[in-house]
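Only one protein chain is missing; all other protein chains are in place.
Presenting chain A:
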Amino acid sequence: MGWPGAGGGHVADSSMTALASGLSVAVNQTGPIPLAAEFVCQPGELLALVGPSGSGKTTLLRTIAGLYRPQHGQVICAGDVWFDAEGERSLSPQHRRVGMVFQDYALFPHLTALENIQVPLRHLSQPQRREQAEQWLAKVRLEGLGKRYPNALSGGQRQRVALARALAREPQVLLLDEPFSAVDQVTRRRLQRELALLRQQIKIPIVLVTHDLEEATALADQICVLHNGVSLQQDSPEALFSRPASPLVARLLDRHNLFEGVVVEVEGQRRLQWGECSLEVAEGLANLPLGEAVAWYLPPSDIVLHRRDRPSQGERENPLAATVSEVVVLGGITSVSLRVGHGDMLRFDIATHAARRNQLTSGAVVNVSLLAAGIHLLPGHRVRADAHDKRK
């Protein structure tokens, strides 16, 4: 089955052609739902829109599908302008080739699984339609269940029918609105695996709306963080988790280790003064004026615990002593909070057996290193001011 117009096999030799075959969305309006979002998604790429509820994720998805018309903006897919507020162009949902999987799947209850999948195939003759629908049913591994009505299918099976119906449209973009929220944990893991496998076969942009960060990290190539309708940052999961653009992004991604320091000079070298420590920073410090207060973030993976029995690598980098304030065992992983001299808390996860071996108990004093390469400066941001923003 081909994916006409979706850019399959098309070699993107520059960013412009890549854009022409992918999906690009830019939306702006002040009300009734405030939006200021921009994101792109290349063919074959999975973009996750994440954010708390009410952050506009679903509205953006509906905008792509043509079910919602914002006041300003553009939706361009595979080089076609689907929506352009200034050019007063807006294709109807029927004329945009989107495959949409709704949050509660929206299967037609009076049609069997097979008939549901046949709905987008109405342009074909009846025998062809049936054959194609059977093929899609097999692709989502539901052979033999075609005659069942949706109410006789389990949650996971319904989700697969919905996915098959969306793909049967041979869409130019696949939209998934919290597709795993209505099923149990075990089914969710299986469906996520299947989606990851399916992705290798379809070369169209896939946009996934989720509030589950773990899900987004596991499935997405790109994550776009949304807050109150505003897209704050789009990046790969790794980049996002190590280099959030602002304290707000870090908080929305459930990142801790967000602090504030002052740019100082120690023995002719730029350092970041944090409480009593002056930290070495690999990048970004040289451009900042002396005396400037700056927010900074450290990924938990860049906090290295010194072993009691023998020294480990990186021990010379920004070593500091801290008191264990909290040890929470979560199965094989232990979450450790350390209180530093001036009161800030460092938080990181280590394997539970490592925590035991190092005798990490509340009140113990340990030594850690903060890796200079991991320290990510957020110039122009103050931790507390942003915290106030968040409360608004």
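FYI, a contact is a pair of C-beta atoms (placed from the backbone, for glycine too) under 8 Å apart; a residue touches a chain by one contact, two chains touch by 3 or more; residues count from 1.
The rule we apply is simple: contacts and distances are computed from a predicted model.
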| item | value |
| --- | --- |
| Record-based protein name (UniProt) of the chain missing from this complex, from "Molybdenum transport system permease", "NADPH-dependent FMN reductase", "Bifunctional protein PyrR" or "AtuA-like ferredoxin-fold domain-containing protein" | "Molybdenum transport system permease" |
| Residue of A:56, A:150 or A:237 touching the missing chain in the full complex | A:150 |
| Absent-chain contact - pick from A:33, A:67, A:182 or A:239 | A:67 |
| Among A:57, A:129, A:165 or A:227, the residue in touch with the chain that has been omitted | A:165 |
| Identified contact with the non-displayed chain, of A:87, A:109, A:127 or A:363 | A:109 |
| On chain A, residues whose C-beta touches the chain left out of the figure | 65-67, 92-94, 98-100, 102, 104, 106-111, 119-120, 122-123, 149-151, 165-166, 169 |
